[in-house]
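Here the complex is missing one protein chain, while the rest keep their positions.
And now, chain A:
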Amino acid sequence: MDFASSVPSVAAALILVGMLASGPLALADRPAEQANEIGTGSVTISEVRLPATATLRQGQFGEDSFYVQVPAATVLFDGIEGRPILTYKLEISALGYTRESAFFLGPDTGDRMQLSLERDELPPGDVQNDSYAGTLRVVDRTGEESRVVAERNITVEVRR
């Protein structure tokens, strides 16, 4: 019983010491400021692979909304300077729908990147057709002007 009764006190003491030590340690552990500003620099792209289709999938289990599901795009880089920004964008004009996600590149990016779009929901009443025409784009949004890097007309299939 002696052993068991002293364990909690020791544990509590260790945790308290750890908490108290956090003050001085936190001062030494300040993260360094980012040198380069996001959205400056440039990117050279050798290849962009865009998927041919996307889907509008109706939910299950009583969820009636449609999920906009887009496969990822793959971008291969020749070179990255500074901290440029790429976006991946889907447009379904018949539905008045667009979705664009931004990806921040930098020295750690490597020579390729998967761009993916978060799943969106569309209300069941909006989706009437069996398929829609859509456009996928990868856009370079570094600096003031944006530049379409790749574009593909795709079919958005509706799955009920």
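The definition used in the following text is that a residue touches a chain if its C-beta (ideal position, glycine included) is under 8 Å from a C-beta of that chain, and two chains touch if they have at least 3 such contacts; residues count from 1.
We take it that contacts and distances are computed from a predicted model.
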Name check vs UniProt for the chain missing from the figure, options "NPCBM-associated, NEW3 domain of alpha-galactosidase", "Dolichyl-phosphate-mannose-protein mannosyltransferase", "ABC-2 type transport system permease protein" or "Cell division inhibitor", returns "Dolichyl-phosphate-mannose-protein mannosyltransferase"
Check each of A:E47, A:D64, A:D111 or A:D130 against the chain that is not shown and name the one that touches it.
A:D64
Touch residues of chain A, complete complex, unshown partner
1, 3-5, 7-8, 10-12, 14-16, 18-20, 22-23, 25-26, 59-65, 67, 119, 121-125
